[in-house]
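The complex is shown incomplete by one protein chain, all other protein chains being positioned as in the whole.
Our next item is chain A:
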Amino acid sequence: MTRLVVGPFNRVEGDLEVHLEIAEGKVTLARVNAPLYRGFERMLEGRDPRDALTITPRICGICSISQSVAAARALGAAMGVAPTPEGARVAALIHAIENAADHVAHFNLFFMPDFTRPGYARRGWHARAVDRFTAIEGSAQREAVAARAALMHVLGQLAGKWPHTLAVQPGGVTRAPGPAEKMRILASLRGFRRYLEKVVFGAPVEDFVALGAESALMRWGKGDAGLFLEIAADLDLAAMGRGAGRYLAFGAYPLATGPAFPAGVWEKTGGPRALDPAGIREDLAYSWMMGAASHPSTGQTLPDEDMRGPAYSWCKAPRLEGQPMEVGAIARQVIAGHPLARDLARQGGVLARVAGRLLELARTQILMERLATDIDTSARFMAAPVAVPDAGSGAGLVEAARGALGHWLTIRKGVIANYQIVAPTTWNFSPRDAAGVPGPLEAALLGAQVWPDEPTPLSVQHIVRSFDPCMVCTVH
C-alpha cells in the first residue's frame, strides 16, 4: 500500500488537498482536506442583519451572487418580506447568468485542460484537445473567456458589477430595467446563444436539451461537447468516479410560479421524494470544529485551533437523514426529471457530472431568454421597505452552480445572533461522519486507477474536477 498527498490542487476554486491510499493500482481510501479557515459565520455575529448582504457574497468570488440570493432570502424570511414578482424574475436572471458563466468557466478553464496532458499523447483526440484546451492559450479557452465577459454585460446593467453586488435585496432588485435596457439584455443573451451553438454544442441548444438517453448523447459529435464526449467514450469517464446515486437540490430560481428547477431528493434505489430541510445535520466528528452535530439553524462554528485528530478538514460534514448527498447540476437535472439526466444517473460518474452541467447550460440559456423576455418593465422591482425585526429567524435555500446552498439566520436584539452556511462543496467534499461514512468525493475516488509513477493521478484529477468544487465557499 502506498500513500499519496495531492496538492496544491489547482483549477478548483480555493484550497484543496487529497490524501490517498493506493493498493494494486487502485485508490483504496481517500481523505479530502479543505486546508483554509476564514470564519465568515463568526464575522457576522453582532452585526446589523442587512450587512449579510454585503459580507456573504465576499465568501466566494465565483458563487458571489448565489451567496447574495441566499442571504437576501434568509433575511427576507426573517423580515417577512418577499420580492415583488418582477424583482424575483430579475434576481433569477442575475443568478442564472452567474451560474451559466460558471458552467462555461468550469468546462473550458478547469476541467478540459487535463486532457491536454502528455500522458494522453497517443490518443486520437489529443491534438485537438491541445489545440482547444491548452491552459491560457487554447482557442476554446480564449473563446470561452470572451463569451463569458460579454454575457456579464447583463450583470453590469442589472447588478452594477460582478462579482460582489448589492443589487439583490429581500424585496427584489435595486435597479428597474427600462424597455431599451431589456432589449440590450436580450441582445447580450442572443450573443451568448451564438457562442453556445457555434462553439460549445455546434447545434441549437434545443437539440441538446431534447436528448433523452446516454446512448443518444454519445452520438452527439458536434462542438466542444462532441470532443468531450469522444474523450469520455475513449476513457470510459462514465464509469470513473461513480457516485452513490443520492442527489439533493434546494430548488433553483424561485419565481412567482415556483422554482424553475425544483427542490427535491432523488435516490437511485428509491426514486424521487420531497425534501425536508429539517432532516439536515452538520456532523463534526472529522472536522476541526468543536460542538455537537446539529441542524444549521442552531449550529455553531467553533474552530479547534489545535487541529486535533482524528479530524482532518475545516469542512463540516452535512448529512440528510444521516446520509451524504451529492449536489450540483446533475443533481438538479435528475430531480427536475430530465430523461437524459436520469439515464446518466444510473452510473453517476465523471461523464454524468460534466454532461449534466452541459445539459443544464443549454437549459439555462433557454431559461434566461424566457426570463428576460417576460420582464414587465412597467412593474415594481422592489417591495415596500420593511424594518429589520428585533428578533426573528429565516433560511435562504438556493442553488449555486455547484449545487445546494443554504443560509440560516437568527436575529436577536436587532443584530445577527447566529449565521450558518452550508455550501454545495460542503456536501460534496465533506469528510467522514461519526459513523465513519465518507463524503461523496471520498466515496467516488475509491477504485480510481493510479498508474505507476503518477504523483498526481490523472483519474483523481478528473474525478475531483468533475464535481466543480468551490473550496472557498466550503470553508467560508
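For the reader, a short list of remarks on this structure follows.
Note that in this section contacts are C-beta pairs under 8 Å (C-beta built on N, C-alpha and C of every residue); 3 or more make two chains touch, one makes a residue touch a chain; residues count from 1.
As a working rule, contacts and distances are computed from a predicted model.
Not every chain of the complex appears here, and the one that does not is recorded in UniProt as "hydrogenase (acceptor)", selected from "Animal haem peroxidase", "UGSC-like domain-containing protein", "hydrogenase (acceptor)" or "Dolichyl-phosphate-mannose-protein mannosyltransferase".
The residue touching the chain not shown here, chosen from A:Gly61, A:Pro262 or A:Gly392, is A:Gly61. Looking at A:Gly25, A:Gly80, A:Gly178 or A:Gly221, the residue that reaches the missing chain in the full complex is A:Gly178. Only one of the listed residues, A:Ile22, A:Ala105, A:Ala140 or A:Val398, touches the absent chain: A:Ala105. Residue in contact with the omitted chain (choice from A:Leu29, A:Ala82 or A:Leu166): A:Leu166.
Interface with the hidden chain, as seen from chain A, comprises residues 5-11, 13-17, 33, 35-39, 42-48, 50-51, 53-55, 58-62, 64, 105, 109-110, 113-114, 116-117, 134-137, 141-142, 145-146, 148-150, 152-153, 155-167, 169, 171-176, 178, 303, 305-307, 380-382, 384-385, 455-456, 461, 472.
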